[in-house]
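Encoded as structure tokens, the structure appears first; notes follow it.
Shown here: the complex without one of its protein chains, the others still in place.
So, subunit A:
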Amino acid sequence: MGKNLLTVKDLTVNVEEKEILHGVNLTIGKGETHVLLGPNGTGKSTLGNTLLGNPKYNVTRGEIWFQGKNITEEPVNERAKMGLFLSFQNPLEVPGVTLSSFIRSAVELKTGKRMRLFEFRKELEKAMEVLQMDPSYADRDLNVGFSGGEKKKAEILQLLMLEPSLTILDETDSGLDVDAVRTVSAGIEAYRRKCGGSLLIITHSTKILESLMVDQTHIMVEGEIVKTGDASLVEEINRDGFGKYEKSLA
């Protein structure tokens, strides 16, 4: 699969017997930033979930290659350890585990090495500063009672600490106010600087893209990628909306 980090070939996905994705092809290279745009309910989140291996999404045809390996059948945790990361649209609340111990154990699972508490806390505090998170959140139970914005920040915090080679941001900007979007963007930039990881940004608005260099833009309509272009495609959508692509499909 050459230098490509991720190659998706003819990916067809069912959810409860209904076909949602109809043969998606996508290639993402090392260090690239891709944007996936499209109207609500066209299968963008399905793609993100399928890449991570959510068992609710059933691959009926096609393959997913990551880091030169066919991971179509890999369990979720193995994909995570290989460096695939999904930032959830609605991160779940997990009582009994603090944000800090959760991240530490995730880092240790990924690297296979124990991390000294002191070093870990120092690095965690630095990352929380980037995200303007109150340090007390580190010792609170994972996402429990967090506001929508704090949950999204906690996702980006995990991203900064785990340094995955490919990050899928699933509607990370939805429901956030302007300031929060700016903070989250700063976190994403910090991630790019820190480890040069690739990005697949799923969104139906374009606010979050303002401060990022976009390499490729994909338009998804009704479970298919109908157009791939460069960053200028984002501007076009901003101006004209998806109408043109929806019609072309019909």
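Convention: a contact is a pair of C-beta atoms (placed from the backbone, for glycine too) under 8 Å apart; a residue touches a chain by one contact, two chains touch by 3 or more; residues count from 1.
Keep in mind that, in the parts below, contacts and distances are computed from a predicted model.
Of the candidates "NADH-quinone oxidoreductase subunit A", "Amino acid ABC transporter ATP-binding protein", "Cysteine desulfurase activator complex subunit SufB" or "Methylmalonyl-CoA epimerase", the chain left out of this view carries the UniProt protein name "Cysteine desulfurase activator complex subunit SufB". Checked against the hidden chain, the listed residues A:V24, A:L37, A:A80 or A:A180 yield one contact partner: A:A80. Only one of the listed residues, A:T60, A:S105 or A:Q132, touches the absent chain: A:S105.
Residue-wise, the contact with the chain that is not shown comes from A:P91, picked out of A:G23, A:G62, A:P91 or A:G229. Where subunit A meets the chain that is not shown, the touching residues are 49, 52, 54-56, 75-77, 79-81, 85-86, 88, 91-92, 94-97, 101-102, 104-106, 109-110, 141, 158, 162.
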